[in-house]
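The other protein chains are all here in position, but one chain of the complex has been omitted.
Right after this comes chain A.
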């Protein structure tokens, strides 16, 4: 690990209320220097509010924020946003429509004299590849060009931390991927510490060094993309990061028993307690030979990239969903054998929702049926 592991940004027990509603509760977070941190969550989870608190355009009701070792928010302490050296890229980019691209870039450089300012604008425009746009006005730029201009404007004053609020969501699908890749490249080149807000788990997985998954104003889980995807801390985290098949199970003797098999898990639970199993679609595969768990194909949907298949397994009332990247020769209605890849199965010591119980027809309550179907 490099020596400079002091976090660029340190948030401690931040809370924010709007009226009687708690938008953020007890948020503590260390943002690593020179890395990209993603605040991920559904709309309304508080991630954008957290970003605004860091920027200083809103004030928390409690907690402290340190930036580069200096306290900027705390009791009796509030550094105005203009003194924080924090860059911000807004969802709508917020380019000033009455200023040319060059003047937009120069907006944050008022401390410099005219010549320095001009050379800094030229330099940043060159590095981000928008030199040809300098004399244009924001309304004449395409979405991608606006995004790059916003990036250049935010980076021009060399901020300590760059905040981005859904910076790619205004771009259409094809453009988004490209702009995202370019932006990442630039951020890595500059060694910028960035905090990015997104509601898109794919984006977070693709972009982040560190993902902070938020839920209802609290942090659900913090970790690397692999941590979050492969070792979700809760069924919420598992389902948020990607589709899951949910199954109810019973914890016995160090593993969990479900209608379709027994899975090892490191839970500390009394024997006989209910638990929840999340199985990623890609953990399932089928074979025509009848090996594995006996199942039947309910439907197939071809999406080009893969086939989405629903299969029914006795005694589950809800079908299981799976993807196949190979062509499936079996037809709807065929009997198949189901195989499981244990790495993509997650077990949580969470109370099983009622609807999950009903999908088992109530039989799970006795626990008898389970052993019968497990081969």
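We adopt the following convention: a contact is a pair of C-beta atoms (placed from the backbone, for glycine too) under 8 Å apart; a residue touches a chain by one contact, two chains touch by 3 or more; residues count from 1.
Here is the rule we go by: contacts and distances are computed from a predicted model.
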| item | value |
| --- | --- |
| Missing subunit (named according to UniProt) among the choices "Carbon-monoxide dehydrogenase small subunit", "Multiple resistance and pH homeostasis protein D", "Acyl-CoA reductase" or "Iron ABC transporter permease" | "Iron ABC transporter permease" |
| Residue in contact with the excluded chain [from A:75, A:97 or A:174] | A:97 |
| Touch with the omitted chain, as defined above, among A:57, A:264 or A:287 | A:57 |
| Which of A:85, A:262 or A:339 contacts the chain that the document leaves out | A:85 |
| Per the touch definition above, residue among A:153, A:176 or A:215 touching the missing chain | A:153 |
| Residue among A:72, A:179, A:219 or A:276 touching the omitted chain | A:72 |
| Contact footprint on chain A, counting only the chain that is left out | 52, 55-57, 67-72, 76-88, 90-92, 94, 96-98, 107-108, 110-111, 153-154, 157-160, 163 |
